[in-house]
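Please find one structure pasted underneath; my questions will follow.
The complex appears here minus one protein chain, its other protein chains still in place.
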Amino acid sequence: MKKLMNEVGHYVDEMLDGIVLAHPELRRLPGTTVLVRAKKADKVALVSGGGSGHEPAHGGFVGPGMLDAAVAGEMFTSPTPDQILEAIRAVHGDQGVLLIVKNYTGDVMNFEMAAEMATMEGIHVEQVVVDDDVAVQNSTHTIGRRGIAGTVFVHKIAGAAAEAGYPLETVAQIAKRTIANVHSMGVALSPCTVPASGQPSFQLADDEIEIGIGIHGEPGVRREPIRPADDVVDTLLDTILENAAIQAGDDVAVLVNGLGATPLSELYIANRRIAKRLAEQSVNIQQTRVGEYMTSLEMAGFSISLLKLDHELTKLLNAPATTIAWRS
Amino acid sequence: MKKLMNEVGHYVDEMLDGIVLAHPELRRLPGTTVLVRAKKADKVALVSGGGSGHEPAHGGFVGPGMLDAAVAGEMFTSPTPDQILEAIRAVHGDQGVLLIVKNYTGDVMNFEMAAEMATMEGIHVEQVVVDDDVAVQNSTHTIGRRGIAGTVFVHKIAGAAAEAGYPLETVAQIAKRTIANVHSMGVALSPCTVPASGQPSFQLADDEIEIGIGIHGEPGVRREPIRPADDVVDTLLDTILENAAIQAGDDVAVLVNGLGATPLSELYIANRRIAKRLAEQSVNIQQTRVGEYMTSLEMAGFSISLLKLDHELTKLLNAPATTIAWRS
Amino acid sequence: MLTTSAFVAFIQAYTNRLDELQPLLDQLDNQIGDGDHGTNMTRGFHAANERLTSTPTDDLGALSQTVAMTLLSSVGGASGPLYATVFLRFSAQWKGQSQVDAKEITEAIVQARDGLVVRGKAHVGEKTMIDVWSPAAQTLQENPTVSGLLKAATVAAEAAVGTRELVAGKGRAAYLGERSRGTCDPGSVSSAVFFEEFANVIVGGVEKTPWPTLVS
Partner (left out) sequence: MLTTSAFVAFIQAYTNRLDELQPLLDQLDNQIGDGDHGTNMTRGFHAANERLTSTPTDDLGALSQTVAMTLLSSVGGASGPLYATVFLRFSAQWKGQSQVDAKEITEAIVQARDGLVVRGKAHVGEKTMIDVWSPAAQTLQENPTVSGLLKAATVAAEAAVGTRELVAGKGRAAYLGERSRGTCDPGSVSSAVFFEEFANVIVGGVEKTPWPTLVS
C-alpha cells in the first residue's frame, strides 16, 4: 500500500501540523500531540483521544459544542499519559474535566494513569468508557466491548451538555446514558496498512468480507462470503437490534460510518437499506449521518451505529456544534 | 475490487434514495436522477451535475448558499439532456438558471442540448464551463482543460452570488471570474474500479504514481516513481503556480481534495507542505478545505486547487452555506 | 431499399454486435479514456432496440427519431449526443418515408456526418469518430449506390484501425496527449461497426471485421 507521507516517524507530527495549518480555530500545544480549541471555553472541559489513523477523529471533533482537546497517539496506539495530562492541564477550568475513552486496554490504562496524575494535581477528572461495538458478545468476555464509531455521538451529546453549562457529574451521567444507548457494528471489505509496518493488517480473498472488525485493523469476529449490500447491512443491523432495546415508536439517530476507502456512494446504498429496515419496524429516524467519522486508515468497509434517543438526548444531539467534522 | 452494492444496474438509483433518506432537506424529482432542495428558493437557480462516482459531488453541494439542483449520470458518465432539463424545469423561477459544467466533451454536449431545449421552453439559461486542471497544457490542445475539484469553489461562490440576489448575468460573470482564478492538479496512487466493469481503470506498480489524472479513472499525463509527500505536493504546486498568476501578497483559498481512498491524515500531511510553500512565497491563505469534495470512487490520491481571491470572491466564499458537504 | 423492417433489423443487429464488442470497446476506452464506451453504447442501443419493438410505424423518420431520443436519454457521455445527432439527422432526412434508396441513404449519412461535426467540433485527424464518418460519407458521396455502401463499410473499418496512430485532439483521450497514440479510438471502432452492420442489412453478405484480434 502506497502512502503519501514523508519520514514514517514524522507521520503523526506532520499530520497534526497540517490540521492546525488548515484550521486556525484549533491550536496544537507546543511539543505535544494535543489539539485544543484556539479559544478556551469556560465550562466543563471534554478531553478525548486515541491512536492516530482514525481521522477525522479525534481532532475533527474539537470545537464549540463538542470536545475541548483531542490527544493523538502513534498510529493505532493509545496516547501516553503525559500527553493526556498536558491536554487536561490545558483545558481544565474550575469545573472539572471529562475524559471520553474508548474501551481498549491500552486507552483505558493510559487515560486512567493520566487521570490519577491530574487528580494528584488537584484537577477534578471524571472518565467515561465507550463500549458500543456489539460484534463481540459481552457475556463471554469479562473485558467488555470495544469502543468504535458510536463514540462520536458521545462527543456530540456530552459536548452539548457541557456547553449548556451542566456540572461535571451531570455531563458524565449524560455521557454514560449515551453510551448505554448507542450500539454499533462494522464490516471490512479490505484491510488497512499501518505506515510503519507496510503490511496489510490481514488478508481477505476477493470474495470475502470480515464481519465485526474493530477500528485498528484487527481481524473481526468471523469471515464470510461477500454478498449484496442489503444482506451485509442486515447482518450488522440484526445484531445491533438484538442488543439494543429499540422498539417500534422509538426515536433513533443513525451513523453510517465509512472506514476509509469505501466511496460515499456505497455508504448511501447501505443507508437506503437501513432506513427501509427501520421504517418497517416503525422506528423513527431523527437524524442520519453518513460519511467518515471514525476511520481505520484506508480500510474499505463501514460501521452502523444506532443511538436510541430520549427527549434530552435529542435536544443535545441537535444543539449547535462547530467542528471540522461535525456541524449542526 | 469488492463493492458494497446490490444490483449493479441499481447503483445510482439506490445511492440517490440513500441520500434523500439521510437528508430530508433534499428531494429527488420522482423518476429522475435529479436532487433539488426540498425548499425552492426565489433567486437565480444553479444547476450542476455530472457522472456519478464523485460523491459528495454533486448532490452534497445542493442547499442554501450553493446549488439548487444536481443531476447525476451513470457512473462517470455525463447525465443525459432530458434529466438536466428536468432539473432546470424544477428549479427555475423568474430569474433564470445558471448551469455549471465541467469541461468534458460529454458533459458539455449534454448540458448544451439541455440548455437548447430549456431555451426553447422560454427559460433563460446561461452556462459556464469549469476548466481548472492545469495538468494538461492548454496551448497544445484545442479542447482546453478538464474541470476537476476546483469546480466546488465555483459552486460555492456562484451560489453565494445567487443567494445575494444578483441577476443571472452577474452570477455568470462571477462564476467565470472564479473559473479564471482557480487552478488544480491531481495525482493518483492507485486506480479506481467502476462497478459495472469490475476492472481497475489502470494498473500502477507498487512504486509508481500517476501524475495529472482526471476524476474518471482516466490515466494521467505521466507516470513517475513514488516519492515523499512533500515532493509530490511540490510537483503539483509548481505546475499550478506556473499557470496561476499568483503573486506574493495575494490572497488564496486552498482545497486539498481526497480522491476516495486516501486517508485524511495523508491529506493533512500534504496540506502542511502546501501551507509552508505558500507562506514562503508570501501568499496569504484565507481559507483551507481538506477532505473529500470531488472523488473518483475509491481512487487513492488527491488534488490541490488554488483559488486566487479578490475582495468580492472572498466575501462570497465566506458567505453562509448549508449543504451536506460544505458548510460555512 | 432501406425499409422500416430493415431499419429495425439494423438496430437489432448493431445491438447484438455491440453486446459482443462491449468488453473490447470498454477496454479501448479504458486505455485512453474512462473505460465506458462499450457500456454506454450497449445501454443506449438496448434501450433503442426495445423501444423500436414496442412502437411499430412505417415512417423511417419516426423510427430514427425514436432511436435518437432514446439514445439521448439513456447514453449520456460524449457518445450519447453524438449518436443521437446521427439519428436526428436521419430523421430529418427520411421524414414520412417508409423506404429510401441509396441516394437518400447517402444524403442522410452526409447530413449525419455534418451534424457530428457541428455537435463535436472535431476535425479529421483528431482521433474521434469523425475520422470514420468523414471518409465513409465521402466514399458514399462519390458512389451513392449499393456497392458504395459496401465500400464505405470497408473504408470505415480501415479508418477506425488507422486511428491507432493518431494523437487525440478532441474527447477525453486528448488529455493524454502523446500517450493516446497506439490505441484505436473506441468511438471510431463503434462507428465502423455501425457502417458494417448497416451495409450488411441493406446489401447482405458483408464480412465482419474481427475487431478483437485486429485492435487489441
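The first chain written gets the first letter, and so on, giving A, B and C; residue counts start at 1 in each chain.
Operating definition for what follows: a residue touches a chain if its C-beta (ideal position, glycine included) is under 8 Å from a C-beta of that chain, and two chains touch if they have at least 3 such contacts.
Bear in mind the structure is a predicted one, so any value in this text is a computation, not a measurement.
Asks: Given that one chain is not shown, what are the shown chains it touches?
Replies: When the entire complex is considered, the left-out chain reaches A.
Asks: Of the listed residues A:Gly217, A:Gly258 or A:Gly291, which contacts the missing chain in the full complex?
Replies: A:Gly217
Asks: Looking at the full complex, which residue from A:Asn6, A:Thr151 or A:Ser201 touches the chain that isn't shown here?
Replies: In the full complex, the listed residue that touches the missing chain is A:Ser201.
Asks: Considering the complete complex, identify which of A:Pro79, A:Gly159 or A:Gly258 is in touch with the unshown chain.
Replies: A:Pro79
Asks: Provide the residue numbers of chain A that touch the chain removed from this figure.
Replies: Counting only chain A, the missing chain is touched by 51, 73-83, 104-106, 109-110, 112-113, 135-136, 140-143, 146, 194, 196-197, 199, 201-202, 214, 216-219, 221-222.
Following the convention adopted for this analysis, only the chains that are shown with their structure count from here on.
Asks: Among all chains, which one's averaged Cα position is nearest the averaged Cα position of every protein chain shown?
Replies: Central chain is B.
Asks: Could you state the distance in Å from the CA-based centre of chain A to that of chain B?
Replies: Here chain A and chain B have centroids separated by 29 Å.
Asks: Need the CA-centroid distance for the pair chain A / chain C, whole Å please.
Replies: Roughly 54 Å separates the two chain centres.
Asks: Could you put a whole-Å number on the gap between the CA centroids of chain B and chain C?
Replies: 32
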